[in-house]
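With one protein chain removed, the remaining protein chains of the complex are shown where they sit.
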Amino acid sequence: MIELSHIDFYFDKRPVLLDISFNIEEGEKAVLLGPNGSGKSTLLKLIAGLLFPKRGKYLFNGKEISKKRLKDKKFERAFRKDVQLMFQEPDIMLFNPSVYEEISYGPLRFGMDNIKERVLKVADFWGINGLLKRPVYLLSGGEKAKVALASLLVMEPRLLLLDEPTAYLDMKSTKSLCKLLKKERFTTLVAMHDVHIARYFGERFIVLSKEHRIVFDGPFDRFKESSLFEEFGFFKEESEACLKGGPYER
Amino acid sequence: MHIPDGMISPKMYIPLHVVNAGLLVYGFKRIKNKIDEKTLPYIASCAALSFVLMLLQVPLPGGTSVHGVGVAPIAIIFGPWMGFVAISLVLLIQAIFLGVGGITSFPVNALCIGFLGSFTSYYIYLFLRNLLKDKVAMFLAGFFAILVAALFIAISLGIQPMLSPYYFPFGLKTTIPVLLVPHIFVGIGEGILTVLIYEFVKKGIKNE
Partner (left out) sequence: MNRDNLMLILLFLCIIILSFINNIAFLFGYFLSITVFFLIIRGRVGTLISGILRVLPFLVVLSFAFYISSLLSKGHPYRYLVILNLRVFDMVLSLMFFREFANPLRALSFSSTLTYIFILSYSQIKTFTELYYDFSLVMRSRMVLDTSYKDRILFLRKMAGYFFKKAIARAEDTAMAMKARGFFLYD
């Protein structure tokens, strides 16, 4: 579904992503790991067609995503509907008067049908039906994150990009998110820090180094055995204990 | 510095509302022509920035401190129209949401602080930066932005007795000294704030 080949990205003159190449197939659930400042958020914005690489190619369903391609409004419309990104700071994605209007914003913009039912369904899932009439700017951090997630999920995207979605969520909501991602068909790429939670967000781990390069791409079990694991501040014994409990399986 | 409601006679605030609204629409279009899709987020950001700069206490040499205004740094860095639109927005939000300032006095406040303050600081900086050290030019831009704003607020208040009775009661001879003298200190504060932000921006760019 997405193919990145040899992507370099710079902010002014400072490199933020170097020689990034990987593919993600339709339906795959992948996790993006990396230390602070390694470029995870930037990579997600790039995949969402909001930033453009200096070098390299990014194909989405076989079509290159470039500034020029997105000038074609019809193409942009289809692309933006399919790809939904949750920003690291959910606050900034919310700009409508009330929670209801916030969630129904996308469906209205992209001309979907049965808007009310869709909104009520996601709101119900996230337990925010009580908030529907409230203004978004008065919500707590976690509530804002749920509204942001709801407004992405209501779009039924094909590719869902989440930037540290669990940062503001309580444990219970984190678990529902895990369950939801497991159940749904769409492709996901989730940037995370905690491997123990990340483990339940996807089997495939893509790991960025602080030098902004990909240093690992493969299943969790292999990542756990690699020398990188401890370099990233995780301990095998600790993680085995954590995994045995398997709080997310339940 | 905000004038409350009930001080400005309708002979003045009605035409000024019209002028101010016209300038705001024009300013918005100017900004939009320049930064297009980023217009709304940048206006919001600048409004929030000036709001928070108004909360900051700027310490003056000698132990006292004054509140910043932030009109000069915003006007110099983001352009005078952005300064005007952002400050007006803050004044409107303060008047309607927080009950600070007033609705009838809104155009006077917006034109004096937002419009005159922004354009004064912007052009003083443009003019002086070739003649003086950058820091000095910044300081003076901030200082005069406040003094010019205070002067015009003093004038707007001072001509009320000539327009109609039962509004602000004192004439120009009183308002000008009473407003200008304390605003010398506010001006110094704004000057310091402008220099500090400027230093920060310059340092940030160097580090890149």
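Going by the order they are written in, the chains are A and B; count residues from 1 in each one.
By our rule, a residue touches a chain if its C-beta (ideal position, glycine included) is under 8 Å from a C-beta of that chain, and two chains touch if they have at least 3 such contacts.
Note that the coordinates shown come from a computational prediction; the quantities given were computed from them, not determined experimentally.
**Q** Touch as defined at the start, partner being the missing chain; which of B:27, B:102 or B:142 qualifies?
**A** Of all options in B:27, B:102 or B:142, contact with the hidden chain holds for B:102.
**Q** In the whole complex, not just what's shown, which of B:126, B:162, B:181 or B:201 touches the removed chain?
**A** Checking the options B:126, B:162, B:181 or B:201, the one contacting the hidden chain is B:201.
**Q** Just name the one of B:81, B:152 or B:167 that touches the chain not displayed here.
**A** Candidates B:81, B:152 or B:167; residue touching the omitted chain: B:167.
**Q** Where does chain B touch the missing chain, residue by residue?
**A** 4-7, 9-10, 13-14, 37-38, 40-49, 51-53, 55-59, 61, 68, 73, 89-90, 92-93, 95-97, 99-100, 102-104, 165-170, 192-193, 196-197, 199-201, 204
**Q** Counting contacts across the full complex, list the positions on chain A that touch the omitted chain.
**A** On the chain A side, contact with the omitted chain comes from 45, 48-51, 73, 76-77, 80-81, 83-85, 87, 89, 91-97, 105-106, 109-110, 135-137, 151.
Just so it is clear, only the chains that are shown with their structure count from here on.
**Q** Please compute the C-alpha centroid of chain A, do the same for chain B, then give the distance between them in whole Å.
**A** Comparing mean C-alpha positions, chain B is 42 Å from chain A.
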